[in-house]
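Left out: one protein chain. Kept in place: all the others.
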Amino acid sequence: MDLNTKFTPQSWPDHPETATMEAKNKFVGFWLFLGGETVLFATLFATYLALKNSVPDGNEFRTETLFELPLVFVMTMLLLTSSLTSVYAMYHMKNYNFKAMQLWLAITGFLGLGFLALEVYEFYHYIHLGFTYGNSAFSSAFYTLVGTHGLHVAIGLVWLTLLILRNAKRGLNLYNATKYYTFSLYWHFIDVVWVFIFTVVYLMGVVG
Amino acid sequence: MMKGLKKWRLVTLLAALTIILSGCGEEYLSTLLPAGEVGQDQFNLLLLTTGIMILVMIVVFTIYFIALAKFRRKKFGDDHMPKDVEGSHKLELIWTAIPILLVIIMAVPTVYYTYKLGDVSAMEATDDEGNAENLVVNVTAKLYWWEFEYPEQGIVTAQELVVPTGERVYFNLISSDVKHSFWIPAIGGKLDTNVENVNKFYLTFDKESEGLEDGVFYGKCAELCGPSHALMDFKVKTLSPDDFDGWVAAMQETEGATASADSADAGEAAFAQSCIGCHAVSGVGTSGAAAPNLATYGDRNRVAGFLEHNEQNTIDWIKDPQKYKPGNLMPAFDSLSDEDLDAIADYLHGLKVEE
Amino acid sequence: MAHDIEIIEKTPAEFEYKKRRSDRLMRSQLMMFALMIFMTLISFAAVQAGFSAYFVIPVVLLLAAVQVGLQLYYFMHMSEKGHGLVAFFMYGGVLLAFLTVLAFVTIIWW
C-alpha cells in the first residue's frame, strides 16, 4: 500500500474503512474483538449482579445509599455526547474533510476526558467514605466492573491522542482511515457498555 | 504347540475373569453394589444408560469392522477409484432421529430422578407434638475430618457417621474451611460441602453394616481440598432403628463427661493436660469444634479415618500428625513422654459408648 | 503500479448524490441521538420519581436495550451491507452474555 496516494473528495471511496484487504481484515477483526468484549463485560456484569450488596456482617455500604444520581447523569451525558461527536468525525472522514474530522475527534477526546475525571472523582469520593476496593465482595465487584469500563475509556483516549498526533501532518489515506473508523467503533462500544452500567449499576442500584 | 496355545488361552480367560469379577469392587465401597435406595436408583440409571450405550457401540463397531474388512485397497488394487457419494438424506435422517429417540429415553428417567433425589421438602416435617419426623444430620467438613451433628438428639460425633437403616436420613452439608465433597459410594452420591451455603439431600441406608468386612461402609471426600485430600475418609455405621436409638441414648448419657487433670487414670490426666482444649470427650454438643469429638474413640474403626485402629497408631499420630496427614491442623505433641502417650492411647481406646 | 488501489474519480452527479446521502444519514443519526438522550432522561426521571421497583426496573432495562440497538445500528452501521457475519458474531456474543447473566442471577442464590 502506498501512503502517498493523494485523494480528493471526489476520488475518496464510499467505504474507505474497507477499501483495502488490510482494512477489511482490521474491520472484521475489530468487530469480532468487540464480540469477545461483549462476553467479557457480561461476565463482569453477571458477577456484579451476583455480589451486589453482598457485604460482611456490620458493613453499612449499600447501593441505595451509596450512589448519587446527579453525578452519574452528568457522566452519562458527557459520554453520550462524545458518541455523537465521534459520529460527526466519521461523517467528515467519509467526506474526506480531514481538518473537521480531527476537530470533532478532539472534542470527543475532551468529553471522554471529562467523563474520566468525574469517574476518578467518584471513586475518590467513595474511597474517602471507606468504600475501598477490599471493603467487601460488593465493592470489589463494583470497582472491577466500573473500573474496567473506565480503563477502556482511558485506553481509548490514549489511542485517540496517538491517532490525532500521528496523522496530523499527513492527512487522510486508506491506511489510517480504518484506524479512525475502528476507533469510532470502539468508542461507541464503550458507550454501549456505559448505557448498561448506568442502568444496571446505578439506576437499578438506587431503586434497590 | 496346540497345547501351549490352549494353555495360553486359558490363562488369558482366567485373567479376564479375575478382572471382571474384581470389577465390582468391595461391598462397603462400591457403587456397583448399592446398599441403599438412592444408590440403587443411581445404579439403575447406570444400567439403563450402559445398556443403551452398548447398543450404540454395537451398531457403530459392526459397521466399522465390516467396512474395515471389506473395503481395503489391498483387495482392489492401487488404481481402484471408489465411487464418490455426496451423502444420503435418508441415512442422515435415520442417524439423527434414532439418537434423538435414545436421548429422550434417557432424559425422562434422568429428569424424574433429578427431582426425586433433590426432594428435601420432608426435612422440616414435624409430627403433632412438634418433633421432627425424620432424622437430620448436620455434616461439617473440615481439614481433613468430618463432624456429624444430630441437632434433634443434641449429640455430635466425628469421623464415624452412625445412622439407622430403613429410613430417609437428611443431611445438611457445609464446609468450614475449603470446599470438600461428601460421598458414601455404596449408599449413594454425592454432594459438595460448599463454604458459603448449606447443601441438603437425603440418603437411605438399607443394609446394616455389621456384616461387612470392617463392619462399616466407607465414606470419601471427593473434592480436592489440599495435600491430604486422599486421606479424608470417614466411616458409616448403619444400625437397626432400635440399635440406633440405643446408641443415641448412650451418647446422650455422656453429657458432661470430661477429662480431669486430677484423675487417678494417668491417661485421662495427661489428656486433660494436653488435649481437652480442642477435643471433647462428651458426645453431647453441637458442631463447630476445633477438633474431632473423641467420645466414641474406642468404638471407631480407624485412627484418623484411615490408619488401622490400634494404640500404636494412635501414639504415632499424636507424636507427629503431619507425617500421616500433611496439612492437617493438629500440632505435633512430640514433647509428651512415652508413658503419657501410652496412657493417653489407653484412655482414648477406652472411650466407648457401644457395648 | 499494479498493486495500488484503483482510484475512481466520481462524476459531479455521483459526488452530489454521495454528499446528499451522507447528509441524510447524518441527520438521521442526529435524530437518533436526540432519541437516546430522551430515553436516558426518562430512565433517570423514572428512578428519581420513586416509582415501584417492579415498574422501574423493566422500564430502564428495556430503554437500555433500545439505546444499545440504536448505537449498534445507527452509530456503528451494523445494518449496512457487509455486516452480516459481524452481526452474527455480535448476536452470538449477546446471547452468551444473556445466558451468563441469567445463570448468575438464578443459580447463585445464596
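A few comments on the model shown:
First chain written, first letter: the chains are A, B and C, and each begins at residue 1.
To be clear about the criterion, contacts are C-beta pairs under 8 Å (C-beta built on N, C-alpha and C of every residue); 3 or more make two chains touch, one makes a residue touch a chain.
The rule is short, and it goes like this: contacts and distances are computed from a predicted model.
The UniProt record for the undisplayed chain lists the protein name "Cytochrome c oxidase subunit 1", from the options "Phosphate transport system permease protein", "Cytochrome c oxidase subunit 1", "ABC transporter ATP-binding protein" or "Heme exporter protein C". Within the whole complex, touches from the chain that is not shown fall on A, B, C. The missing chain, though absent from the display, is touched by one residue of B:Gly166, B:Gly226 or B:Gly298; that residue is B:Gly226. Residues touching the missing chain, restricted to chain A, are 1, 3, 21, 24-25, 28-29, 32-33, 35-37, 39-40, 43-44, 47, 50-51, 54-56, 59, 133-141, 144, 162, 166, 175 (touch as defined at the top). Although one chain is hidden here, its contacts on chain B can still be listed: residues 18-19, 22-26, 29-32, 39, 41-43, 45-46, 49-50, 53, 56-57, 60-61, 63-64, 67-68, 71-73, 76, 80-88, 91-92, 95-96, 99-100, 102-103, 106-107, 109-111, 113-119, 175, 177-179, 181, 183, 185-186, 188-192, 194-197, 199-200, 218, 220-231, 233, 306, 326-327. Remark: the residues of chain C touching the chain excluded from display are 1-3, 85, 89, 92-93, 96, 99-100, 103-104, 106-108, 110.
Here is the rule we use: only the chains that are shown with their structure count from here on.
With centres set at the average Cα position, the gap from chain B to chain C is 54 Å. Per-chain Cα centroids separate chain A from chain B by 53 Å. For chain A in complex with chain C, the residues that touch the partner chain are 1-2, 5, 7-11, 13-15, 18-20, 28, 31-32, 34-36, 38-39, 41-43, 45-47, 49-50, 69, 73, 76-77, 80, 83-84, 87-88, 91, 94-95, 174, 185, 188-189, 191-192, 195-196, 198-200, 203-204, 206-208.
The residues of chain C lying in touch with chain A in their complex are 1, 4-5, 7-10, 15, 18-19, 22, 25-26, 29-30, 33, 36-37, 40, 43-44, 47-48, 53, 56-57, 60-61, 63-64, 67-68, 71-72, 75-76, 82-83, 85-86, 89-90, 92-94, 96-98, 100-101, 103-105, 108.
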